[in-house]
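Let me begin by presenting the structure, written as structure tokens, before commenting on it.
Complex shown without one protein chain; remaining protein chains in place.
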Amino acid sequence: MTQPSTITQRFLSKPNQLGVVAVGFNGGQCKLGVEAAPMALIEAGLLTQLKDDLDYEIHHDDTVHFYENLIPAEDPDHRGMKKPRAVSAVTERLSQQVYEHAREGKFVLTLGGDHSIAIGTVSGTAKAIRERLGREMAVIWVDAHADLNTPEMSPSGNIHGMPMAFLTRLAREDRRDIFGWLQDEHTINLRKLVYIGLRDVDRGEKQLLREHGIKAFSMHDVDRYGIGKVVEMALAHIGNDTPIHLSFDVDGLDPQWAPSTGTPVRGGLTLREGDFICECVHETGNLIAMDLVEVNPSLESLGASETIRAGCSLVRSALGDTLL
Amino acid sequence: MTQPSTITQRFLSKPNQLGVVAVGFNGGQCKLGVEAAPMALIEAGLLTQLKDDLDYEIHHDDTVHFYENLIPAEDPDHRGMKKPRAVSAVTERLSQQVYEHAREGKFVLTLGGDHSIAIGTVSGTAKAIRERLGREMAVIWVDAHADLNTPEMSPSGNIHGMPMAFLTRLAREDRRDIFGWLQDEHTINLRKLVYIGLRDVDRGEKQLLREHGIKAFSMHDVDRYGIGKVVEMALAHIGNDTPIHLSFDVDGLDPQWAPSTGTPVRGGLTLREGDFICECVHETGNLIAMDLVEVNPSLESLGASETIRAGCSLVRSALGDTLL
Partner (left out) sequence: MTQPSTITQRFLSKPNQLGVVAVGFNGGQCKLGVEAAPMALIEAGLLTQLKDDLDYEIHHDDTVHFYENLIPAEDPDHRGMKKPRAVSAVTERLSQQVYEHAREGKFVLTLGGDHSIAIGTVSGTAKAIRERLGREMAVIWVDAHADLNTPEMSPSGNIHGMPMAFLTRLAREDRRDIFGWLQDEHTINLRKLVYIGLRDVDRGEKQLLREHGIKAFSMHDVDRYGIGKVVEMALAHIGNDTPIHLSFDVDGLDPQWAPSTGTPVRGGLTLREGDFICECVHETGNLIAMDLVEVNPSLESLGASETIRAGCSLVRSALGDTLL
């Protein structure tokens, strides 16, 4: 039914090679279970499908990384952040793993874990793309949330609500063990960031979005324009000469399609709208990496398999699966 | 997460003051339970949210009005209408309550109750707007039903299916105790009425809509154009120089989002589409009053809280809450 993509990939030198990183990390938030997502996705057949149906050559160490040896025994709050050293150490390591795939021109697929891991994935591809192509890449962030809180603004202190703040330098920290390892080469230009699906944005985040003119399509925009026009506008903002990293938080989908996630928010994207975004980003030929995060198979007995199936569908769509 | 609106309100002299009327009336139809909606909405935190998150100054008598003393002991049918004197007496009193808020330039929020109460709310704001601004106001009626039956056309005799007929003078009655109190100052011009969400319209109502060229967007139009374009066309019909009264029957939403209502009809608006309508009407700066009606918390054990939450969301959206 599925078949390999026929789209030419502009920014990958090995477009049919897939670097996969499975990240069983839950330290960016407080609910157990999200660390089980990579194994659940793989057991549901995701990598096999990518290999057999879409003809990718999978580069995977057959390991779900829990990074136990990187988690410090003591990790007191810092500037309100919870578990700052653990998240910093894990994302620093992940950044290196992603970078090593990306610098070879492979597509990098990261299976999370909570969304704090994007500090690692985005910084890793951003560095590789700068080195390999001398370019700034863009990020499309599909999410109910903006994940743009600075530590001081955050209502919860959970770092999965802050990754874009650190990645864009809206938040900085000099301590080497708490994100001080992030260099300019790891960062994202605010003009290269586009949100889709927002519907639960904190007051301070709203202010940052306005002040900095960050391109953000909320569900209000999806209602107003339809998903077709929204994706068209999102891609036009990025331009066609820019590599794209897609960071997909499964809570961007409506809980009807992805109930098993840590912070569900009603009024979200249908699975078809989510797949549509992925299909269109694939069609640009500019996609160089994807994260799938916040699937939490332990939160719902009935909804878990549905959420996992939705996650598999999103990844397949981003990697070239099509309906026709 | 929410914050006060930044939209300038063109037709309110006290835009941050909110006159609230809680109307526990069920006499326009035959099912018990809809009289409990105002208390359920308030207990769900609606007024607190409007005060704390959206900075409104609430003017509310802390009373749910049941108008027991206005309900006559004897109330035989008249021209097929059920409980005509009760509905007439209650809506006459409500008209005065709404008028008193509206003539001071406050926004008027009415929590019903069944949709017959719109005879009171719309007549009250129409009179106040005529006096205060010398203008005819418009009505946006979001509903599965047109509520445009004349007594003789009505299949059921329930007056909640007739309010727009009396308010537009398509139905008239001279008896003082049965809507004879409605004066020209209380009425709505048929050209200033716009429907959204229709999908269960009686044969006689369809004929009236056609004959009088009333602007009506059915679900067929929502499918064809998308809700964004439908709201744009609805607002263009009204024009930007006209105060708007929004009368929102929760059965305009699909039963999936608002199951607990007296006459649910499948194939309706999603909650996001309902919120979108409210957000857009707020953005015009022309909204001067809103009714939320037909929430019936007693009809479904599971669906009641969902329906109440939906109702709260609609009201917050009409009063300036935004996703971004």
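Read from first to last, the chains carry the letters A and B; within each, the first residue is number 1.
Just so we're on the same page, contacts are C-beta pairs under 8 Å (C-beta built on N, C-alpha and C of every residue); 3 or more make two chains touch, one makes a residue touch a chain.
All values reported here derive from a predicted model rather than from experimental measurement.
Undergrad: Which of B:Leu18, B:Leu70, B:Val87 or B:Leu198 sits in contact with the chain that's absent?
TA: Considering the complete complex, B:Leu198 is the one touching the chain left out.
Undergrad: By the contact definition given up top, give the residues of subunit A that touch the hidden chain.
TA: Missing-chain contacts on subunit A: residues 1-3, 226-228, 270-273, 275-276, 279, 322-324.
Undergrad: So that we can see where the missing chain sits, which residues of subunit B does it touch?
TA: Missing-chain contacts on subunit B: residues 198-203, 206, 209, 216, 218-220, 222-226, 266-267.
The rule is simple: only the chains that are shown with their structure count from here on.
Undergrad: At what distance in angstrom does the C-alpha mean of subunit B lie from that of subunit A?
TA: Spacing between the chain centres: roughly 43 Å.
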